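With one protein chain held back, the other chains of the complex are shown just where they sit.
Chain IDs A, B and C follow the sequence of writing; residue 1 opens each chain.
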Amino acid sequence: MLDLIEVTKRFDETPPALEDISFHMGRGEFVVLTGPNQAGKTTLLKLITMEETVTSGEIIFDQLSSRTIKKKQIPLLRRKIGRIYPDFRLINDLNIFDNIALCLRIGGGKENKVKNRVHQVMEKVGLSGKKGWFPGQLSAGEKQRAACARAIAHDPLLLLADEPTLNLDEKSSDEVLRWLQQINLLGTAVLHATRDFHPDQHNHIRTIKMEKGRLI
Amino acid sequence: MLDLIEVTKRFDETPPALEDISFHMGRGEFVVLTGPNQAGKTTLLKLITMEETVTSGEIIFDQLSSRTIKKKQIPLLRRKIGRIYPDFRLINDLNIFDNIALCLRIGGGKENKVKNRVHQVMEKVGLSGKKGWFPGQLSAGEKQRAACARAIAHDPLLLLADEPTLNLDEKSSDEVLRWLQQINLLGTAVLHATRDFHPDQHNHIRTIKMEKGRLI
Amino acid sequence: MRDSYLIKQAIYGIFQRWKANLTLVGCLASSFLVLAIFLLITLNLQNITEKLKGEAQIEVYLLDGITPEQIVLLRSTIQGYPEVEKVIFKSKEEAATQMEDYLGKEILKGLDSNPLPASFQVSLREEQRKFPIISRVSSEIQNLDGVEEVEFGREWLSKLDNAWSVFLTVDWIFGILVTLSVVLIVSNFIRVTVLSQTESIRVMKLLGASWKDIHLPLLLQGMILSGLGGLLGLLLTRGGYALFPIKSASLTFLSFHMMLGLVLGGMILGGGSSLWSIKKLV
Partner (left out) sequence: MRDSYLIKQAIYGIFQRWKANLTLVGCLASSFLVLAIFLLITLNLQNITEKLKGEAQIEVYLLDGITPEQIVLLRSTIQGYPEVEKVIFKSKEEAATQMEDYLGKEILKGLDSNPLPASFQVSLREEQRKFPIISRVSSEIQNLDGVEEVEFGREWLSKLDNAWSVFLTVDWIFGILVTLSVVLIVSNFIRVTVLSQTESIRVMKLLGASWKDIHLPLLLQGMILSGLGGLLGLLLTRGGYALFPIKSASLTFLSFHMMLGLVLGGMILGGGSSLWSIKKLV
C-alpha cells in the first residue's frame, strides 16, 4: 500500500534531510517511526502527503506514484490519509464539531451522515460536551483529542500521527495510543512518528529508527 | 523573594484553576513544579508575571505585591523575570540575534553591552552560527535554544521555565536542564514547570506537585 | 465538498466576522461613494451642457424687399429640413418694438424707415442641437433665396463646446484616477480578508480540499462584500442626492443601468481580487 524506494530529500542546505530511505507498509500495518530531533520524521510524513516533493527516489501510495501523480490528484490522495500534527492545526474559526467534520465534508459526505459520524467520534474521544466550543477555548489535551477525532473520522487508509502525545500527560498519552491501536484494528494503517518511544512497552510493534535522515 | 499566600484563581467556569496555593521561594532556589494536564502549572506562572490577576490571596515578588502593584509597575516586575514558553514565542520579524537581545534592550542596555552579552549567550547555547537567521528557518530544537538564551540573557532574578524540553529529544533535553542548573548556580532562582518529571534522576531538587489546581 | 455546504459556509463566515466585515463594507462603500458621486456630477454637468446647447437658436435675417409669398415659401422650406423643429417669424415692426423696449423709445424716432430686418427664429430638434449640425443647417439656410444673413451665436456655442471639452479632459483623468483608487482599495481590502484565512486555507489543503473547496467560498465572500460595499455606497449617494439643497427638474440620478454596472463591477472586482489573492498566497 505504501512503498518508499530509495527516497532522498534535499533542502537548499547541503546535508540532505532524508537520504536513501526505503521501506514498505502493508494495509492495516502499525509502524512506529522514531528518532531524535532533526532525524527527518516530519519531513518523511510530508513527502507521503506530497506537501514536499521527493528529490530523488519514488513513493507509491495506493497505486499513486510520486513520479507520475498529477497536481489534480493530490487532494484525492490526501483524502485517503488521516493526519495528526504536533501543533494540532485545528481551524480557529470553526467550532470543534465543524473541525472534526472537515475531512468528512471534504470527502463530499451528506450532511446527515456527517453529523452521525462526528457525534460518534466525539463521543469516542470524550468531547461530546464541547460541540459548539472553539479551539481557543480548549486545553491542550482537549485540542489533541479533537485533532485525533478529525484524523480518524473519515476512516482513512493510512493515519500519519506526528507526535500525537506531545502535549499530554502520561494518562492521556496512553489513552491516545490506545485509540491509535483501536483504529488500526479497524483496518487503518498507522505510521506513528515520535521522539520518545520506549520499545520495552510495545515490543510487539514494528519500529523504524532514523537518525540524521537515514534509517538505522 | 517569591511568596504565594493562599492564592486562588477562578476563570468563568466553576471549578477554580488554582485553589489555596501557598509556597515560598528564596533567592537562588531551584524548584520543579510538576503535575498532569490541567493541573494549573501554566496558570500559576501567569499569575506571577501578572498576565492574569489573582482572584483571592496574594503574590509577593521582590517586594511588589499583587494587591498593591500599579499598572505602570508591571513592566518593571516583568523585566526581573525570565520566561521560557512551551511554544517559544520568538518574534518572527526579528532575527535570532535581535530576539535574544530583546530583554536586554527592554531593560535599556547600551548597544555595545547588549552586543557583547548576546554573543556570549549565543555561544553558550550553541547558536553562534545563526545570528542573522529568522525563527522560521530554525528547527524546533534550535528555537528552544534561542528561547532559553533570551530568557537568561538579562540575568533575571527569577526564571520561569514552562515545559522547556517539550520539543527536544533526550540529549537536548538534558542539555537544557543543565543550563537551567548553571544559571541557577549564578544566582537566578528557577521555577521549572513540567509534566513528565522523573524524581529519581534529580531527587536532590525541591519539587512541588500539583493536581487539579491544588498542591499535593 | 458539497456546493450547498460551501455556499452556506461562505455566508456564515461573513456573519461570523461581522465586526471586521462591517468596517470592510464601510470602507468599500466610501470608495464606491466617491465613484458614484463623481459619475453623478459628470452626468448632471453633461445634462446641463446639453440643455444650454439646446437653447441655441438660428436667427435668419431676411432681405428688406422680400414679399409675403416669398416669406411663406421660405418658411415652409426651412420647416421642411429634417433637423428643424420650430420656425417663428418676427416682422420688421416686431423687431423695432423689441429694440425700443431695449434701448428706449427715442432711439428709432427720427429715422425715415425702420432699419431693422424681419427674421425667422429657427430651433432644431433636441437630438440635433450640436455645434456641427447647427453650423451646417445655418449655412444651408444662408444659401436660400431671400435670406440676408444667418446668425446662431457661433462664438458662444463654440466657447461652451470648448469649455465642455476641457472639462471632459479633466473629468476623464479624474475618473480614471478615482476608478484606479477604488480598484486598488477594494482589492487590498479583499486581500486582507483572504490573508486572514491563510491558516484555514493551508489546513484545508493539507486535508485534501479541492481547488473548488478553497476558491468558491472566498470568491463568494469577495463578491458579496464588495457588492455590498457598492450597494451601500450607491444608497448613501442616493440619500445625499435626496437631501441635496438645490432642486431642479434638470437634475437626474444615475440610470438603472449605471447603478447595476457599479454594483456588478464591484462584485466582479471583489471576486477577482479574492481569486488573485489566493493565487499569490498558495
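Criterion: a contact is a pair of C-beta atoms (placed from the backbone, for glycine too) under 8 Å apart; a residue touches a chain by one contact, two chains touch by 3 or more.
Since this is a predicted model, take the numbers as computed values, not measurements.
Although one chain is omitted from the display, it touches the following shown chains in the full assembly: B, C.
Taking the complete complex into account, C:178 is the one of C:52, C:144 or C:178 that touches the chain left out. Of the listed residues C:31, C:119 or C:226, the one in contact with the hidden chain in the full complex is C:31. The chain that is not drawn here is touched, among residues B:18, B:31, B:103 or B:140, by B:103.
Interface with the hidden chain, as seen from chain C, comprises residues 23, 26-27, 30-31, 33-34, 37, 41, 104, 106-107, 109-112, 115, 166, 169-170, 173-174, 177-178, 180-181, 184-185, 188-189, 192, 240, 244-246. Even with one chain removed from view, chain B keeps its contact list with that chain: residues 49, 51, 72, 74-79, 81, 83, 89-94, 102-103, 105-108, 110-111, 150.
Methods note: only the chains that are shown with their structure count from here on.
Annotation: 62 Å between the Cα-based centres of chain A and chain C. Computed centre separation for the pair chain A/chain B is 32 angstrom, with centres defined by C-alpha atoms. Taking each chain's centre as the average of its CA atoms, chain B and chain C sit 68 Å apart.
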